[in-house]
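What you see is the complex with one protein chain gone and the rest in place.
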Amino acid sequence: MLEFKDTVAEAVAGIEDGSIVMIGGFGNAGQPFELIDALLQSGATGLTVVNNNAGQADEGLALLIKEGRVRKMICSFPRQSDSWHFDAKYRAGQIELELVPQGNLAERIRAAGAGIGGFFTPTGYGTMLAEGKETRFLDGKWQVFETPIHADVALIKALTADRKGNLVYRKTARNFGPIMAAAAKRTIAQVSEIVPTGGLDPENVITPGIYVNTIVKVG
Amino acid sequence: MLEFKDTVAEAVAGIEDGSIVMIGGFGNAGQPFELIDALLQSGATGLTVVNNNAGQADEGLALLIKEGRVRKMICSFPRQSDSWHFDAKYRAGQIELELVPQGNLAERIRAAGAGIGGFFTPTGYGTMLAEGKETRFLDGKWQVFETPIHADVALIKALTADRKGNLVYRKTARNFGPIMAAAAKRTIAQVSEIVPTGGLDPENVITPGIYVNTIVKVG
Amino acid sequence: MSEQTTSNLTTAGGAPHGAPQASDAPLGRDDLARLVARDIAPGSFVNLGIGQPTLVSNYLTDEQDITLHTENGMLGMGPVATGDEIDPDLINAGKIPVTELPGASYFHHADSFAIMRGGHLDVCVLGAFQVSAGGDLANWHTGAPDAIPAVGGAMDLATGAKDVYVMMTLLTKDGKPKLVPELTYPATGVGCVTRVYTDQAVFLIAADGVRVRETFGITFEELEGLMEVPLIAG
Partner (left out) sequence: MSEQTTSNLTTAGGAPHGAPQASDAPLGRDDLARLVARDIAPGSFVNLGIGQPTLVSNYLTDEQDITLHTENGMLGMGPVATGDEIDPDLINAGKIPVTELPGASYFHHADSFAIMRGGHLDVCVLGAFQVSAGGDLANWHTGAPDAIPAVGGAMDLATGAKDVYVMMTLLTKDGKPKLVPELTYPATGVGCVTRVYTDQAVFLIAADGVRVRETFGITFEELEGLMEVPLIAG
C-alpha cells in the first residue's frame, strides 16, 4: 500500500540493519539528501549501498560511509576528488567494494525490476572486471554474463508525485530513480511537490505508482 | 541522417526483399497502416515480419500476408477471429510462424536495441515454447535463455515528431513503437504532426531522435 | 466481457451490494466474479487477462482502490468505453476500447511486461482449460494438432504475478474436473496458480496440497468423490 509520510524520519522507519539499499543520484543530481540524512539518524547499519558513486564531500551518502554504516558499496565510480570518506574507509579495509561498469550497473538494476535472471553484455569483456565470469560469443561479439541487483529498499528523489504514487523527475536528476524504484522491494521517494490524482499527464508519467511505496514531501 | 519524406512511398523506398521488418501496433492501435500499404505497393517480398499479431481483417499487415509477401511471422498472437489471411497461409504451409510469448517478444526486441546478447527469463519455462532451449536456475526460479530480435527496418506510428526526430505517442498506441525503433537498423515513422525543433518538452520525449531515420506525415 | 448473466446475487448495474456468501447452488459467472473481487486486497495492482476474468472489474469497489493493468501498456484502466468514449488508441489486451481513470499512466510494451515479469502485480486473474494440483496452468493451447497456436501474454502473466487466480467452471462440458493431478493440455506455466475459483468450490493451492476453502451447492465429500485430486478441508 502506498503511504504518504509527513517527515523523512517516518518515511525511512523500518529499514533494517544489513539491508541492501539503492540510493538514486548521479553525483548530487537526483541524490535524495534528506532521506539519506534520515537513514543516518535512524541508526541502520551494516548496509550494502548501491549508487553510481561513493559519496561526495561531507554530505549525503558520504556521511553514511563516514559513520561506518556501509558495509559494502556497489558502484561504478567511487574515486572522486571529494570522495575522501570512502577513500579512507577503503584504504583502511573497512568497506567492501564491488566495482561495476556504469552501464552494467544500470542494466543489472533494470534486470532486477524486469524479472530477468541474468544477461550477456559485451561491456567489460577482456577486462579485470569480467575475471571469473562466464563468457559467450553472441551476435558476433564476446559477451559477459551479468546478474540482476535486487534491493530491499530504494531511496530516490523525484520532482512531483500524484496521490497514486506516479512520479516525474527533472532533467538529468532522473538518472537511476526509475530503475531503482522497480528493483527494490520498497521504494521511498522524496519529492518537491505532491499533486492530486489526475494532476500528472498519463503520457508523461516516468515512474508508475506501482513501483512506489512511500512518499514524503521535502523542502 | 534523419530524413523527412513527403509520401509514404518515398519513406519505404529501398526496403529489400528478404528484409526483417518490425511493424508496430497491438491490434489496430499504433499499427502504421499507411506505411504498410506503401510497403505492399513497393513490391518487397520474402519478408520476415515481427508484430504482436498476424494481421486483422482486410487491411494493413493482413494484406501483406494475403499477397504472399511475408515468408515468416514472428509474433505472440496470430489467431484472431479476423486473422483469416494468416490462417489460410498457415494452413496451406505458405508461411512460417515463430510463436513467442508476448513479454519475451517485447524483451527480445528491447534486448536488440540495448545491446544485450541474450537473457534468462522465467516466462515459458516448462512449456512447448521453451522446448530445446537452454534453462538455468536463477533467483530461485527456472529460467529460459532467449536471444535478441534484430531487424533491418521498423515501421512505426507515432503522434508527433519534431525536426530532430524525437517522437511522442498516444495512449496505448505507444505499445511496440519505442522498442522497435531502437531494435531496427532503419526506423521509419509515420506521424500525425511535425512540430519545429523545441516543440516537444524534453522531459516528455518517448523515442529520442537517435532511433529514427525517416519521418513522414500522414493524414 | 460481453456475456453478462444475472443471478440471485447480482444486481442489475453490476454494483456490489453486500459480500457474496457460500450458496446452496453452484455460482454463476457473475457471482464468481464478485467473489474474486471481494478477495482482492485494497490497494492492489491487478491484471484481469481477457474474457471471463474481466467480469471481476464490475465488482471492484471504490473503497478497494484497485489499479488495473493492461499489458498493452497502461495502469489505471477504466471501464469499457461506450459511445463517444470509444478511442481506437485506447484499448485493452482483448482489443476492446476502454477508458482511462485519473492517475493512469502509459508505457511501452517492454516496460509493461517488466511490470508483469518483475513480480510487481499483486494479482492476475486468468481463465483456464486445466489447473494441476501443483498449480500448473493450461490456458493457451488445446493441444489439437491442427490448431493455430497463439499465446499472447498468458505465459508472462502466469509466471510474473505474485498471486495467480484462475476462474473457471469446475467441470468440462463432458463432466470431467478441470482441476487435475497432472495437466493433459500443454502448460502455460509451472507451479504458478495460487487459487482456483470455480462454480462449485474455491480451491487454495497450498504447500501441503489442495485445500477447499468453500463449496457451492456441493458437499466436501461429494467434491472428493468427483475429483481425482486429493483434497484437504478448510
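Each chain gets a letter, A, B and C, in the order it is written, and its residues are counted from 1.
To be clear about the criterion, a contact is a pair of C-beta atoms (placed from the backbone, for glycine too) under 8 Å apart; a residue touches a chain by one contact, two chains touch by 3 or more.
Note that the structure is predicted; figures quoted are calculated from it, not measured.
Interchain touches from the omitted chain, evaluated on the whole complex, reach A, B. When the missing chain is restored to the complex, the residue among A:P32, A:P101 or A:G118 that touches it is A:P101.
Residue B:N166 is the one among B:N166, B:Q190 or B:T214 that touches the chain missing from this view. Of the candidate positions A:F26, A:F145 or A:Y211, contact with the unshown chain belongs to A:F26.
Chain A residues in contact with the hidden partner, per the touch definition given at the top, are 26-30, 52, 76-80, 86-87, 90-91, 97, 99-107, 109-110, 121-129, 141-142, 169-179, 206. The omitted chain makes contact with chain B at the following residues, 1-2, 112-116, 162-164, 166, 182, 197-198, 200, 202-203, 205, 208-211.
The rule we apply is simple: only the chains that are shown with their structure count from here on.
Listed here as common contacts of chain A and chain C: B. Separating the centre of chain A from that of chain C, both taken as means of CA atoms, is a distance of 35 Å. Rounded to whole angstrom units, the spacing between the C-alpha centres of chain A and chain B is 33.
The centroid of the Cα atoms in chain B and the matching centroid in chain C are 30 Å apart. Touching of two or more other chains is recorded for residues 74, 100, 106-107, 110, 113-114, 116-117, 160 of chain C. Of all residues in chain B, those that touch two or more other chains are 107, 121-122, 141, 169-171.
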